[in-house]
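To start, the structure itself, in structure tokens.
Only a part of the assembly is drawn; its chains keep their places, and the rest are absent.
As written, the chain order gives the labels A, B and C, with residue 1 at the start of each chain.
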Amino acid sequence: MQTPSISRFAPPALADLPKDVRERIEAVQEKSGFVPNVFLALARRPEEFRAFFAYHDALMEKPGGLTKAEREMIVVATSAVNNCHYCVVAHGAILRIRAKNPLIADQVAVNFRKADLTARQKTMLDFAIKVAARSHEIDERDYAALRAQNFSDDDAWDIAAIAALFAMSNRLANAFSIRPNDEFYNMGREPRA
Amino acid sequence: MQTPSISRFAPPALADLPKDVRERIEAVQEKSGFVPNVFLALARRPEEFRAFFAYHDALMEKPGGLTKAEREMIVVATSAVNNCHYCVVAHGAILRIRAKNPLIADQVAVNFRKADLTARQKTMLDFAIKVAARSHEIDERDYAALRAQNFSDDDAWDIAAIAALFAMSNRLANAFSIRPNDEFYNMGREPRA
Amino acid sequence: MQTPSISRFAPPALADLPKDVRERIEAVQEKSGFVPNVFLALARRPEEFRAFFAYHDALMEKPGGLTKAEREMIVVATSAVNNCHYCVVAHGAILRIRAKNPLIADQVAVNFRKADLTARQKTMLDFAIKVAARSHEIDERDYAALRAQNFSDDDAWDIAAIAALFAMSNRLANAFSIRPNDEFYNMGREPRA
């Protein structure tokens, strides 16, 4: 078997990229030790690359009411609904690391209802899954369920927006056959110290 | 009945917005004669606003193999699958104008298979709908069907990316109950000159 | 592009039709200024034509607890679930006129949950959609929800029967590719005086 390709669309050479895009890629490589394939795959279109990661960072990296682990739970749960190979594997790794829990990502990906989560987190994922799968049926009762678990209105926005962002991301990764790097599969699987 | 609200999340006052966001909104107001509600609704989060419209412009406004009317067809067809009130009404208006066809938006929204489209355009929408509804089943046969209608690889990327972007946009508008401006309903309905 | 055909089944010549069928068609033409294509398409089978319009008039034109606008809401909402091009466009026009509301038809067609309707009307459409999409699960709880909104038993029959009639009508129009007349698209879109 040959080395599998990163995506069905050939990624650009790093040297050909605009400086800001190349620097962003080099920064993630420095931090992670490798370049996650989604960076290379999307760099084929620098403007879309910039918008994608700006959106991602605005939702996933900023301060806010949701922990970073909770945001990754939303990503993994909704990406599993969309059968997105890249996102489940890559964000599963990030979830394990951020939650410091080597089991949680596989649990959330297969069936979050059986995962080792709090009732509050399950309410959060119920809402996220509804955004992913049948957003047109969302109404104030869904927001009331979040409030009953002490989610603020801004938390509700975050949950919906993260689920929506990955509705996009999952479709890009599926349509373009973006392959998760082999490194992701085992990241964060060592037991908690 | 009171004036219905723009969104379930109160929009910010224009005066409170960062300058670039406010200027973007003023520019669209100047061009359209009114501020489309999605601008106000998303301005509540300036960083997300910037990323959203940067992505939008990168796909919808740039030159490329698809006509601007065809891009709007993708938006209307996939937004109808997601029952997105805002996107079907607002982009339906833009489609009528760009296609110079007062009937096409309603046709595409209800059932693109019965719309006055070319076979090539129906192939484009078959692909877009598959991205919207079951992207995990996309494979090289889908790309071959596009090529057989003379869509380039870059056109295929555009179709997929537009469908993916509105997978996000539809979920935001549905979850946030963003209401289309009354002005959109009748835009472009006058017969072709 | 040629003049598109009214239906995949060639309609009969008016002169060849039985007198009562022809007179019914001439009457609608006089009233509307044009002959809605469903009349010509179904006239190919005079006996079915007579039964169809007798059923239609018995439910849509008689006095009763539902307003005529409400009956058209049922038609538009359920026809949208069935992706019926003819019925959404033609009955959307009638709904705009009967409700004296230029926005309501597009709202109901895309997602009645976001439309400018009363809670009572949304309950009516919840029931109608259940008849259209999963009638075998209807039970007395559904009737109780109608009663709680002051719908009588006869109103409940009307809602169910209208949804059922258009379950038939949508399938005929879809299977026969009956095309809505161009006139329908813009009817009733002028703002309320």
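Assume a residue touches a chain if its C-beta (ideal position, glycine included) is under 8 Å from a C-beta of that chain, and two chains touch if they have at least 3 such contacts.
From a predicted model like this one, the values you see are computed outputs, not experimental measurements.
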> Taking the 3 displayed chains as part of a homomeric complex, how many copies does that complex include in this file?
Replying inline: 6
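As a convention for this text, only the chains that are shown with their structure count from here on.
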> Between subunit A and subunit C, what's the gap in Å when you average each chain's C-alpha atoms?
Replying inline: 44
>> For subunit B versus subunit C, what separation do you get between their C-alpha means, in angstrom?
In response: 28
> Which whole number of Å gives the spacing of the CA centres of subunit A and subunit B?
Replying inline: 24
> What are the residue numbers in subunit A that touch two or more other chains?
Replying inline: 136
> Of all residues in subunit B, which touch subunit A in the complex?
Replying inline: 8-9, 44-45, 47-48, 50-52, 54-55, 58-59, 62, 82-84, 131-132, 135-136, 138, 140, 143, 153, 157, 160-161, 163-165, 167-172, 174-176
> Along subunit A, where are the residues that touch subunit C in the complex?
Replying inline: 136-137, 139
>> Touching residues of subunit C toward subunit A in the complex: what are they?
In response: 111, 113-114
